[in-house]
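Written below as structure tokens is the structure these notes are about.
Only one protein chain is missing; all other protein chains are in place.
Right, chain A next:
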Amino acid sequence: MSTDVTTDATVTSAALALGDDALVLSHRLGEWAGHAPVLEEEVALANIALDLLGQARVLLSLVGDEDELAYLREERAFTNLQLVEQPNGDFAHTIARQLYFSTYQYLLYTELAAGDGLFAPLAAKAVKEVAYHRDHAEQWTLRLGDGTDVSHQRMQRACAALWRFTGEMFQPVAGLDVDLPALESAWAASVTDVLRRATLAVPEGPRSGAWAAGAGRQGLHTESFGRMLAEMQHLHRSHPGASW
């Protein structure tokens, strides 16, 4: 009996971690609505946001009531990666964040889909969506990196700025049975390949530090996350149970 309880608790924390990643990044991408550089790209980003929201709903529903989890938890109860909560910045920042995260998510979901764990059915469905997210990020990285002087500079700056948040993706998560060292080397190989083809330098410097390693997964978040949550949650908190 006690074994079952432990299993449930670890599955819950894994579902919460992956669900929060999807939910938070979905909200960030949704912030582009009405602000994207061109209409076509606005729809593309909104599509990706909606894919992620769908994944978040399935994952959070494994843990409890999806609305309560999304709208009524405090900042410290969220276990998403700090990478996904980073502000959109300019378009290059959004694309760099997409490249780093979708590459990780694609590799992770591919491995989960191949297994027979609780997440296998969800991962099998999501991996097709994520493959497109990854392709979208790669296409834009190539064009911005190998584009004009300005786009190259901005893309380089964005890749460097977000680099230090990428180590956290490979910290162990209870209940998530994956080969993390293999995942990390596959991620590094893939991202390095895209950056090289985009004529961008692979950022140097630590990918995690004493202050950052795994902190998002433990509920420690960066400054802008509180403001994002306030915006995401205020309607539900003001009008509990409101619906269309």
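The criterion applied here is as follows: a contact is a pair of C-beta atoms (placed from the backbone, for glycine too) under 8 Å apart; a residue touches a chain by one contact, two chains touch by 3 or more; residues count from 1.
Keep this in mind: contacts and distances are computed from a predicted model.
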Quiz item: Which of the following names does UniProt give to the chain that is not shown: "ABC transporter permease", "Phenylacetate-CoA oxygenase", "ATP synthase gamma chain" or "Ubiquinone/menaquinone biosynthesis C-methylase UbiE"?
Solution: "Phenylacetate-CoA oxygenase"
Quiz prompt | Candidate in contact with the missing chain, chosen from A:14, A:44, A:108 or A:228 | solution = A:44
Self-check item: Per the touch definition above, residue among A:57, A:143 or A:157 touching the missing chain
Solution: A:143
Practice problem: Against the chain that's been left off, what residues of chain A make contact? List them. | Solution: 37-44, 47, 135-136, 139, 143
